[in-house]
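Data block below; observations after.
Apart from one protein chain that is not included, each protein chain of the complex appears where it belongs.
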Amino acid sequence: MLAIQGLTASRGGVQVLRDVDLTIAPGRFTALIGPNGSGKSTLMAAMAGMLPVDSGRLLLDGKPLAALSRRGMAQALSFLPQHLNAPAGLTLRELVVQGRFPWRGWLSAWSPRDEAAVEKAVSLSRVGALMDRPLASLSGGQLQRAWIAMTLAQDTPVILLDEPTTFLDVASQLSLLDLLSQLRDDGRTIVAILHDLNQAARYADDLVMMRDGRVVAQGPSGTIFTTANLEQVFSIRAHMVTSPATGEQICVASSAGDVDA
Amino acid sequence: MPDPLRLSGFVLIAGVLILAALLHLRFGASPLGWHVVWQALTAWSPDDAAHNIVTEMRLPRLYSAMAVGAALGLAGALMQGVTGNPLADPGLLGVNSGAAFFVVAGLLVLPGGTLAMVPWLAFAGAITAAAVVILNSGSTAAPARLILSGVMVGALFSALTTSILLLDQQGLETLRRWLVGSLAFETSGMRRMVLPFLALAAGIAILNIPGLNLYRLGEQSAGLMGLNVRRFRLTSLLAVVLLAGSSVAIAGPIGFVGLVAPHLARLVFGPDFRLLVPASPLIGAVLLVLGDIVARVVVRPLELNTGIVTAIIGAPVFIFLVLQRVK
Partner (left out) sequence: MSGRYNRLLLGFSALALTGLAVFALTLGSYPLRMADLALLAADDGGDTMAASILADIRLPRILLAVLCGMAMALSGVVLQTLTRNPLAAPGLVGVEAGAGLTVLVAMILWPTGLPVVFYPLAALLGGVAVALVIAGLAWRQGISALRLLLVGVGMTAILAAFSDLLITYGRIERVESALLWLSGSLHRADWSQVRSQALWLLAAGVPVLLLYRQFNLFQLGEAVAGSRGLDTWRFQIVALFFSVMLTASAVANVGTMSFVGLLAPHAARLLVGERQGVLLPLAAMIGAGIVLLGDTVGRTAVAPLQIPAGMVVAIIGAPYVLFLLSRKGGTT
């Protein structure tokens, strides 16, 4: 379980997160949503231990995150940032094996356990056929799956992803979200920043809505995904329609409300 | 432009220049009184040794300092405009080292090297170095790439110069001071020789003022708004080469004046090149005259090389600019 208590954090001297309280339930898929600049990425970086915080506490299974070593942290949770760049000459396999870094000693050899984790990650992300391809030759979707495979190879109970669906076509987005659901079903805790509200509501168990560095609403998708909350968080006028195919609620934004509010 | 504030800015700079010039005439290996300087300028008598120091030694040196400073200041403003890079400077980008290498190689290696060839050698070196750096940095204004390419070109030419001098010990003895930028040599002849080139470069700079202003919006936008980008870049580069080459011909490679002068000009006058083009050379002249005073006064009766003084003062300014502008 990941718990955030009274977290305040800054970037470049500007306070981006203000007194955030949040509990991420274990074994669930949580989506962070909110408008640009609402502090989602900063919150996630802080959760991954990648950002010094001004005040507040981050607890992982009841223990302060800051007390863990880098390696210990990386054995407990993995984080895929939004902006990624890999040396173009590397092959996909060379990228994925680096996910095993926290599990290997300084000079220890590649173990069967490492190999098993990589194989599982590769088959889950369906990049097995691309193992020896240079990263430069992959499409955007393939490359994103390669990074996901690397993150999975890290084999952590908690997985954080910052906008993993950006730059993917719709089919790739859905298959990635299916993969995340599958990982959740395996017992992992998934936290992802998503931009598509309906995808977030449909796939995530819990939603966290942010605005201006604060958490505005959090809870199970079914109860949080309401026009009132969306209007408050995104400054839009929205209404809900029912999908004829699945019977789910779908949000349709009819107009930008008072955007400057 | 008849903005009184800006006009007063120019008056101020002109005033500082005159003051610096008078200080330059007064101080030196032997400090003279103000009245001596004044008499030498207004009522010169050929028998007075002090008068001769002023008119025969210090005045020519003052003119050279002003010419070199102005040339470097203008070259820096043009370079920063054309590369879109606020850190550009003919010294930092290897242009001065290129010119210096060609001069040294020409004088020591070519048979029958004479002083008359110096400006041409310097131009050839400057154009070679500038072309290599600009080809290298591509069309982007990425500061690190441009600067590192420039530093590399500079390192290459310095290495070549050093090799030649190591093989020619006499050359080392005579040229080692010129090579770090010095105004201590008699340079009137050289100054007269390069004056037409300086005038030509100034003319190009003035004609390119509208282009420089447009170019701040980026190469593509400037092209869309009717600027002949290729001609603009080529002529500006020609002017930079003439200015940097001339200054090397007179005083050897002197760095950082071309970096600092346009920035000071921008502080006073803002980003408009209609004001920067006249202001940068004026400020460059002030800087070099002041630098030359420092060079002659701090270790009296010896003197420092002006190029060393400008580097020691100018490089921290460069670091400051980096810390300010590069996040």
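Couple of notes before you dig in:
Every chain is named by a letter (A and B) in the order it is written, and numbering of its residues begins at 1.
Quick note on the criterion: contacts are C-beta pairs under 8 Å (C-beta built on N, C-alpha and C of every residue); 3 or more make two chains touch, one makes a residue touch a chain.
Because the structure is a prediction, the values reported are computed rather than measured.
The missing chain, though absent from the display, is touched by one residue of A:78, A:125, A:189 or A:229; that residue is A:78. Residue B:132 is the one among B:62, B:77, B:132 or B:222 that touches the chain not shown.
Listed residues B:37, B:79 or B:92: the one in touch with the omitted chain is B:92. The chain not displayed touches chain B at residues 87, 92, 132, 135-140, 142-145, 147-149, 151-153, 155-156, 159-160, 162-163, 165-167, 169, 172-173, 176-177, 180, 255-256, 302, 304-305, 307-308, 311-312, 314-316, 318-319, 322-323, 326-327.
What chain A contributes to its contact with the hidden chain is residues 45, 48-50, 52, 69-75, 77-81, 83-87, 89-91, 94-95, 98-99, 101-102, 104, 106-107, 134, 154, 160.
Just so we're on the same page, only the chains that are shown with their structure count from here on.
With centres defined as mean CA coordinates, chain B is found 55 Å away from chain A.
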